[in-house]
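Before I ask anything, here is the structure I am working with.
Left out: one protein chain. Kept in place: all the others.
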């Protein structure tokens, strides 16, 4: 196995582990924004598309790469914008529901 | 910068990110066991110590590597055993305190 | 500055970008930091892309000349794609966002597949095994997500019927397609270089994506989209292997893994297993409006009576549902709630994880109407409190309140529901006896404790506010 592949593999595995670790108990509220946020991230494929676009010589790959670039950019731009719109909805409110819960109980009890 | 160093750096950064992500809101109960568990993990330095031990030719490095191997092994073995002892204390109890909390309220109210 | 230095810097920039993605995702785990996290991630993306442009520009070409057409392609592509993305993202309606996300996911997967296809067409001989594996996987996974996500998007948009569509002998077709793909892949991995076979695989994968998603009900689409999102991540990582580019590998694997976890979380929230969803679940799409009593008499009630109940209640729990979203009644409900609180009534909102049409749909709507975050209570938090609740005000919610879910045998069986029926008294605002997403009757409505206020959510709430003021 070439050292490049080995290190690529290492990077791959580590990134997977990060991915597993990075999502902890998320409130259901954030499921859709999180999905949308992750969705924007794989727009990084634009980088790859740019490479093939530059290297494209024959018509076929020029067309393919054009579509690829357009697709990828749409993924990136649209993804981040729509995610941001979803998140604009959340006013920052430090109050944790649980504590409120308890005080509420107090008031009642 | 040599490609080796670059990939080493990449690996380093990714591992740091994993480290940040892997610890989420941990109950205080687990602080000490977690610390102890992480402590055992850096016992991996044993691997490095074995390398220098095998390559040791002059007396100086032979002594140094001997101490290194002994130290590292102590870290590994002791670390995992003591962590396990700490954790034996936890009987697996699925009941989450919060739900209990609520039912308790019910009972009272 | 010589090219090596440039490429070193670019690589470090890529690494920095990737780190931003990770930290961004972390911050998106909690409402307070979520938005800033998304911006951070976007910043990382900008850095990574800018760095790439610099690298491509600084890179010495074979004949020393700059590849003009290449840059033209990139510029045009970016303008077109960026414009389309920006416009659609800016103009889409709140409730239509999931299908848009699915669309973006589709194009992302498509791009990943195109990279591998282009790479494959350029091959003179079969590449070394690992590259070969990555290329084929990229083509297969990328195509599946592309077609699959388009279908999912169409279903949520209503372009395609939401209810499960059973293709004649669908299962067999799907399996057959899978077989074709696998066999083809193995053939190529065996070291054969064959564009036709590649194209066959491509076609098979595309159709597979369609047949995979068609039979799944609209109710499960969010989960499906999340799964396909994770697929795209994997495809992008594969593209990274093909091009030997670390940042693609990192970002792709990151999304692949986190997407998988997220999919599980979402499935859990709807109390389904991912597998069971993929094999085809319930959720027939928009409820048929044909009124059906389904045994048991229904008690209709007027706004004034309800107003009195509410005004003199000690605590009221509002249960918002899809109907609230359709009627855009979030502001109306906040108004009523505030009015009641001024009168000393303790008002809370019971948020079911899958109320509405996307996870967190209700939180998003109510947050938009500035309902104080602490008043929004997740299902497990609030359920025990229904026993002590004087009036449960159900606004355009149906399935998430249907006691049938507690019994086996119903399409919603097993879905955790809000214990609305435990409240001392229940008021339901909806337009008719029409059914909800699952397309079944709700015995809550025939419960003697329940009064039905037949009205559009917005109008109904406005009427209530007026009536309470009048008291």
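Read from first to last, the chains carry the letters A, B and C; within each, the first residue is number 1.
Operating definition for what follows: contacts are C-beta pairs under 8 Å (C-beta built on N, C-alpha and C of every residue); 3 or more make two chains touch, one makes a residue touch a chain.
Since we're looking at a predicted model, the values are computed, not measured.
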Ask   = Looking at the whole complex, which visible chains does the left-out chain touch?
value = A, B
Key: For chain A, the residues touching the chain missing from this view   = 1, 6-7, 9-10, 13-14, 17, 20-21, 98-99, 102-103, 105-106, 109
Query = Which positions on chain B touch the chain that was left off?
reply = 1, 4-5, 8, 11-13, 15-20, 22-24, 26-56, 60-62, 64-95, 97, 100-101, 104, 108
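Just so we're on the same page, only the chains that are shown with their structure count from here on.
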Chain contact graph, described as a line, ring, star, complete graph or other shape = complete
Task = Could you give the separation in Å between the centres of chain A and chain C, each centre being the mean of its C-alpha atoms?
result = 13
Remark   = Expressed in whole Å, how far the mean CA point of chain B lies from that of chain C is 36
Ask   = Which parts of chain C, given as residue numbers and ranges, touch two or more other chains?
value = 18, 22, 26, 246, 250, 381, 388
Message = Quick check: what residues of chain B touch more than one other chain, meaning two or more?
response = 7, 10, 14, 17, 21, 98, 105, 109
